[in-house]
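The complex is shown incomplete by one protein chain, all other protein chains being positioned as in the whole.
We call the chains A, B, C and D, going by the order they appear; numbering starts again at 1 in every chain.
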Amino acid sequence: MIHQALAMGHTQTPEAVLFWVLGPLAVLSALAMLMVKKAVHSAILLAWIMITLAIFYIAQDAAFLGIVQVVVYTGAVMMLFLFILMLVGVESSESLTETIKGLRPIAIVAALGFGGLLVSLIGHATIGRAYVGLVDANAGGNVQALAGLLFSKYVWAFEVVSALLITAALGAMVLAHNHRLIQRPTQRDLATARFRGTSLARAAGLPGPGVYALHNAVDVPALLPDGTPSQASISATLKARGDVIDSRPFQLSAIENEEE
Amino acid sequence: MTSNSLVYLIALPLFGAAVLLLSGRRSDRWGHIFGTLMSAGSFAVGVSLFLKMLGNPTGERALTQKLFSWISVGSFQVDAGLLADQLSICFVLLITGVGTLIHVYSIAYMSHDLDRRRFFAYLNFFIAAMLLLVLGDSYLNLYVGWEGVGLASYLLIGFWNQKPTYATAAKKAFVANRVGDMGLSLAIMIAFATLGTVSFQGVKEHASQASTGSLTAIGIMLLVAATGKSAQFPLQAWLGDAMAGPTPVSALIHAATMVTAGVYLITRSNFIFDLAPTAQLAVAIIGAITLLFGAIIGMAKDDIKKALAASTMSQIGYMVLGAGLGPAGYAFAIMHLLTHGFFKAGMFLGAGSVMHGMNDEVNMRRYGGLRKFMPITFATFGLGYLAIIGVPPFAGFYSKDKIIEVAFNAGGVKGIALGTAALLGAMITAFYMTRVVILTFAGSKRWDDKAHPHESPFLMWAPMVLLALGSVASGFFFTHGNSLRNWLAPVVEATPSHEGELLSPAVVSILALVLVAIGVGYAIIKYLLNEVPQVAPADVTVFTKAARKDLLQDNFNEAVFMRPGQSLTRGLQVADTKLIDGAVHGIARLAIGSGNLLRKTQTGFVRSYAMWILAGAIALVATIWVVTL
Amino acid sequence: MTDFIVPKLSYVQLSPILIVLGGALIGVLIEAFLSRKVRPIAQLTITLGSLILALIQLWHIRHESSLTAAMGSVAIDGATILMQGSILLIAILAVALIADNEHFTVLAAAVPGSPEERDSLQSGEKLTEVFPLTLFAVAGMLLFPASNDLITLFVALEMLSLPLYLMAGLSRRRRLMSQEAALKYFLLGAFSSAFFLFGAAYLYGYSGSVSLAGIRAAVVGGSGNDVFLLMGIAFLSIGLLFKVGAVPFHAWTPDVYQGAPTPITAFMAAATKVAAFGAMLRIFYTSLANANWDWRPMMSIIAIITMLFGSVVAIAQRDVKRMLAYSSIAHAGFLLTGVIALNKSGLDASIFYLFAYGVATVGAFGVVTLVRDSSGEVTDLNKWAGLAKRSPFAATLFAGFLLAFAGIPLTSGFIGKFSIFSAAYESGNKSLVIVGVLSSAIAAYFYIRVIVLMFFKDAADDGTSVIIPSILTRSTLIITSVITILLGVYPAPLLNFINSLASFVR
Amino acid sequence: MNMLTSLMLLPLIGALLISALPTTKSLLAKQMTLGTTLLVAIGVIVMAIRFDTSKTDLQFVETHSWIPTFGINYSVGVDGIALVLIILSALLAPIVVLAGWNESSGGRWSAKTFYILVLVLETMIIGVFSANDLFLFYVFFEAMLIPVYFLIGGYGTGQRNAAAVKFLIYSLLGGLLMLASIIALYVLSGEQSGHTFNINTLSQLQMSSTTQNLLFLGFFIAFAIKAPLWPLHTWLPDAAQSATPGTSVLLLGILDKVGTFGMIRYCLTLFPEASKTFTPLILVLAVISIIYGAFLAIGQKDLKRLIAFTSISHFGFITMGIFAMTSQGHSGATLYMFNHGFSTAALFIVGGWMMSRRGSSKISDFGGLQRVTPVMAWSFFIAGMSSLALPGLSSFVSEFLVLVGTYTRYPVAAIIGTFGIVLAALYILIPVQRALHGPTMPGNEALSDLNLREKIAIAPVIAIIIALGFYPSPLLNIINPASTHTITQAGFTDPLAQIDPKAGK
Partner (left out) sequence: MNPANYLYVSALLFTIGAIGVVVRRNAIVVFMCVELMLNACNLAFVTFARINGNLDGQVVAFFTMVVAACEVVVGLAIIVTIYRSRRSASVDDASLLKR
């Protein structure tokens, strides 16, 4: 039993108090993170869990990690998450009713099973060695010790990680950077084009979605005065997604014909 | 003694057949002459060999010729070797002699047929095969000739195969023969397995060392072979249909030579049958049954060729009976075979002559009074008739009465039963043969005016005359001083059993003659003194109806073999597609089906994919949990 | 505090990786500073150049073997060299496909269907970022099988994955599908690497060391209770099995293979498999070899399920790329038998198989890039009907690759299958061989179906055509097919080479 | 260079040359194929003459290291059995090309492709019979499926796709089972004598009987699929029905012999004990095949299917002869393979001409052909007679040897098998009667008889059928030492006659 193996390494009471307060809180927060509707709330809860973990690190003689956890993770990474959440829409929330049939009960069973099994297994695990503690390892200071490892034993990994960072930067560039390939026409250009164009039909500007339609929806093209649908009235994104509803049933001419 | 000329016996007609077949229409003009010459050449060789044999002392008469090693695998050694001993040479002379006559006859008979050349090719081929049959020095060589004549018979029966029934008849003959052949091959296998050899010489030498059981098995199988080829009960059904072939064929193959091969086989295998009494008895019983069976059918037939065919069946029954009586009967069986060869061939040629003159009409009820129009035919036919019913001193009298006599003297109940059957057969023979003669040549004319009966040309009647001479004289010739018996003695060890003689030759002759007279008389009353209707009367006894239908032999075969066979074939076809192939397709469908089913697990939702991973993880952890606890 | 050990890196032995990384960096610089017009050719030159250079460098160090090349983080040994060589060769072949920029979107950031996208397509420009991304991925792949501690392993795993996630989303056509593929690949990849890390944690917990040698020492030393070891193996395996696409961690494979741009699919299907199996082989053959009673049964079951599942489901596929994906799942199962074999011949066989399979895969996807209609690549199998009429060249090549996948003699696939099954049999895993043989038969069925489709069905007049490949694509196709046949007809040199080289330093 | 290797290379070179031709020059491709196959045939005949019939070991042996890592050699060599089958293949190939002169024109692809496939196939066939290395054998065994597959699927008729796939899947399944066994042998050899695929070495491996039985089954099932043994036969009728006659000849006449050849060469040699164990079962299957094939042949309405089912029956005989474990059975079986090759070739070739002239393969569409096309009818008739093993024709010798060889050890099987000869009469004579005899069917009046090319093609086949019927010794002399050797190796001796034939003298 791991407990016996670690018996000699019992920690001081303050850490126990800390653990028993923050540990359950972290787990509960994690559960809450699953339950809340709004993504932002999840993010805040996650940030809280991370801070908890940072405290745990510090409690476990990993002061450097604790700080880095707060700075890098909670500070930088979670901010990034929040940024993106804002981009996507802070108010966005998802309905918690499950759409994939049967997944919810399976997930609950899986959660109980997986968690239970893990806890049970850890309960049964023993470590062949004695509990050591980091007093020796951290003798020269945690940061120094870590630095010693990082820059000698793990220097290769350390160097290689830089490639990862560049990849990330490059990836973000590729996917997010929207450089101008062709000069966008200015408003003046457009206006000129409208009136100097071959037809004055569009001089009045584009029709709004569903303006003349019998069906008031964004995915149905508006009807031009002559009754034909205006493809220009539909968002190009919708078209690309194939979400455009066929406008024929809504055409005036078609309906008139039906009545006759 | 070896001889280098034996092979020419076979080679000449074989060469003829090859030339005629390969040259095609180019030889149409001279093909028939060429074929006849080849046959005649073979006859000449046969005669010279016969003379050579005569010149040798009794023990050294057998001639052999080894051509090459045919099949040689392990201990299974078969040479392509020929053996002309006293038994074979009788057949050689009969085959080539009668064969040549029939070639001559056919020149005229087939003169209007466009395919006459092909006909002669087949005839030549038949002669070659038949000679191989009787000259082969081992069972396997014999087998080659044996199936060869079967093929020739098939080709000739189906010579006019554009007529579907004729083609069917040919097929039927071949298949029935094959059943017999199966017996022969089994016999050879058993012989090899038991005796380690299949040559006549080897089997003869070692037969005494084999168990009776094996010998009986061989004997029975040989009998099966004989029944197939010689149209014996129960494989007799094909012979009647075989009359579909041109009449010379019926004369040569289905009367004089091929059908007697069974008798040859049994006689040749005397060394086996003599050591296997059960098999020998079976032979005799089959012979007795067939001789009555054929005779009974013969009584009801209106088709002249079929009547003669039934008669042939019956007469071969006599021969088989004779051969089944062991050493006492072999010689007489062979004698009857030879005499029968003459008179039956003669009668068939006569029938052909009649048909030739009657626009190929075969129904005797449409003949009548033809003796005025065809005097030569009538005379030769009549002589054959007298021979077959056994009127002394014609040939049949000598041969048939001897068989009846030996049958009676076979001893015990067996002797009485067989003898009685043979005697009864003689009476029936007399009846139906008289019926044939009366219906054809006597009485009033029953043909319609379109027919212009006339005598056949010289080429046709000359062979008939020669054969008629044979039917008159051969019996006397063979029995004079037991000449044939002594001649054959080295081969078949004729030891007449006079111990416990039941009936003396004289008594048998008298009994036979009386019964023959009764038969003749009844026929005269029935057909000469009474009006013969043109159409066979329908109000006849069940017995007659059955006889007309060949004693229901075809119905029997149909019900017992053909129909179940057809059902089996159909059933197996269904089983093949539905069960075996179905199972294969089922497996394929299973794979495709499960593929389609499992494909649905790929829902497109990333969360369900994650669930798969998680499930895998849980399974792994659960396994660890189970293992470690 | 222990004394600081001055790190010593053996740059010669690390040079293949460094060269590739250097190439990638130059590529990034090119992106930053060179004009758009010259970028494509410059990138291509740099990419191919650095890959080839790395390969040459690899050849020079092929007989070297050390654990200390990077302070124990990297193991340079025969197996590493062979894996890296395979990866580099496959990468070169794949880059030739990637160079055909027709497959990539010009502006990944543009919303599909937007005017920006239309403009970008009209601009005729090319997306060149894929080249450095590819190089980064290659570097990760080179590192992955060479990694000798869990940290490097994890870093390498991410290094090969991240560029692939990105590249999966860069398809020119069917942008939404491509993006979806990227998303799925990314989410599931991150998910599985979390499992990987979790397993690494337990292995560390069990052994007190993150180096493979340390873990091996702990396993050999073996305390009585190995719950942590088992958990570590299980979770670590999940991460690796995910990468190779073993059931039930396979679900991403078909979707990503289908959605990603085909050259990327080719690259990732072939090279990732080599890298992941390379790492797997190293871990299981060195660290965990002595614990084989713990993991062999579990891996055997996974291998069996994988072989059967991949083969059976592939039958039901109607899309070429998805079919190839399921086929790759089945092949992952076959390869797992090589891992389970746990003997020298298993190692040799796995390396040969990986190389042969990788090359054939690049070739097969290369053919897929050629079949197009007005809307881009045609992957619907029904539209492949009668391909032989349209292009005997493409159809014959594809048939050849399929036959290699099916393991027909005189193709590389057969030698691979034979060697890997015989290794498995040798190690006593007869049931695996039987299942392998049976699923090969099932697999043969769908390969043959495609051949029937291409050769024996009549083509519908649906605008499908086979384009004339660019010179690079063409050379890839020819080289892959030549290798595929050559390895089937005369594999002795390669087998000898592998046999003499393949071993793990411990 | 070694003769076998050269003979293998020759068609391959021919194929390469032809592949260089432009597609339009199909006549030249035909001529080149004919020339190549003729050259091979001449080479094989020379080889047969140089073959020393007094030796039992392999001849024309050539061995090169191929894949030393696995102990795989390119090792070829022939014994009598293999030589006979190579002769068969080499002789049939030019005949098939000549007979099916126009066969290649109706396919999906050019005639050129057809002939390349044929030539490649010939190489592989020679290879499969001459391989002396199990691995090499397997490579040829599997690889030759591919050309056949394309020949059926690309140039066949009717349901050719399905038939081709069925053929391939069946064969591959069997091949993979065999592969499992081969792998096991390889591993065993590694444990006992160092990795090798040399057949002689493999035959001396020690195995538990369970192992031996399982491995035997792996091999046997593969071979039983190839030489279709009931109930693994259903691919054959489909394939034969769909393939062109020429392909059918290659398939049934030559390729399927690999199955029975494999039984002799591999099943018996490598697993003598298991062969003994399974003999009763296999004999039962063989006998079922004989009778079953015959009955189904009788019921067929399609000429090609009919021939296919007769072949199933004949393969039953061959299998029976092999597992009778007597020298007669073995020599008979080998000779049977040769003879069946020619008689089936004759049936398919002539049947093919009939069908192409009439445009139908239904037997009922023919009728009265003997009047219209006598030479063709005769050729078909002789082929049929050969198929029903008429004495005097080649098949008889082999069939009888098989039966007699079987009888000495397994009389019951032989007796049931003998029934097959009656059924054979039916399944041959029924189509003969329907197609050749009877009144001329409407539509057949104007059919043309064989032309000179066709006559030249069929003449040697018929000549061989007849010549070997009377004088099989040349072949038997080649076969006998090998089959005796095989029997001895498998640990059998011929059963003695119940009495000693020499005792009487």
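Definition applied: contacts are C-beta pairs under 8 Å (C-beta built on N, C-alpha and C of every residue); 3 or more make two chains touch, one makes a residue touch a chain.
Small disclaimer: the values here were computed from a predicted structure and weren't measured.
Asks: Among the chains you can see, which ones touch the chain that has been omitted?
Replies: Contacts of the unshown chain, counting the full complex: A, B, C.
Asks: Out of C:40, C:208, C:376 or C:392, point to the residue that touches the absent chain in the complete complex.
Replies: C:208
Asks: Thinking of the whole complex, not just what is shown, which of A:43, A:220 or A:234 touches the missing chain?
Replies: Hidden-chain contact among the options goes to A:43.
Asks: Give me the chain B residues in contact with the hidden chain, please.
Replies: Contacting residues on chain B, toward the hidden partner: 599-600, 602-607, 610-611, 614, 617.
Asks: Could you please point out the chain C residues that touch the chain left off the display?
Replies: 108-109, 111-112, 150-151, 154-155, 158, 162, 165-166, 169, 175-177, 179-184, 186-187, 190-191, 193-195, 197-198, 200-202, 204-205, 208-210, 254-256, 258-259, 322
Asks: At which residues does chain A meet the chain that is not included here?
Replies: Where chain A meets the chain not shown: residues 2-3, 6, 9-11, 13, 15-16, 19-20, 23, 26-27, 30-31, 33-34, 39, 42-43, 46, 49-50, 53, 56-57, 60-62, 64-65, 68-69, 72-73, 76-77, 80-81, 84-85, 87-88, 92, 94, 98-100, 103-104, 107, 110-111, 114-115, 118-119, 122, 127, 129, 131-134, 136-138, 142, 145-146, 149-150, 153-154, 157-158, 161, 164-165, 167-169, 171-172, 174-176, 237, 240-241.
One rule holds for everything that comes next: only the chains that are shown with their structure count from here on.
Asks: How far is the middle of chain B from the middle of chain C, if each middle is the mean of its Cα atoms, in Å?
Replies: Their C-alpha centroids are separated by 78 Å.
Asks: Which integer distance in Å separates the CA centroid of chain C from that of chain D?
Replies: The mean C-alpha positions of chain C and chain D differ by 44 Å.
Asks: Would you mind listing the residues of chain C that make contact with two or more other chains?
Replies: Residues 225, 227, 231, 445.
Asks: Could you check chain D for residues that touch two or more other chains and list them?
Replies: 169
Asks: Can you list the residues on chain D that touch chain C in the complex?
Replies: It is residues 65-70, 108-109, 135, 138-143, 145-146, 149-150, 153-154, 160-161, 164-165, 168-169, 172-173, 176-177, 179-180, 182-184, 186-187, 190 of chain D that touch chain C.
Asks: In the complex, go through chain B and note every residue touching chain A.
Replies: Interface residues on the chain B side: 603, 605, 607-608, 611, 614-615, 617-618, 621-622, 624-625, 628-629.
Asks: Mind pulling up the chain B residues that touch chain C in the complex?
Replies: 588, 591-592, 594-596, 598-599, 601-602, 604, 606, 608-610, 612-613, 615-617, 619-621, 623-624, 627-628
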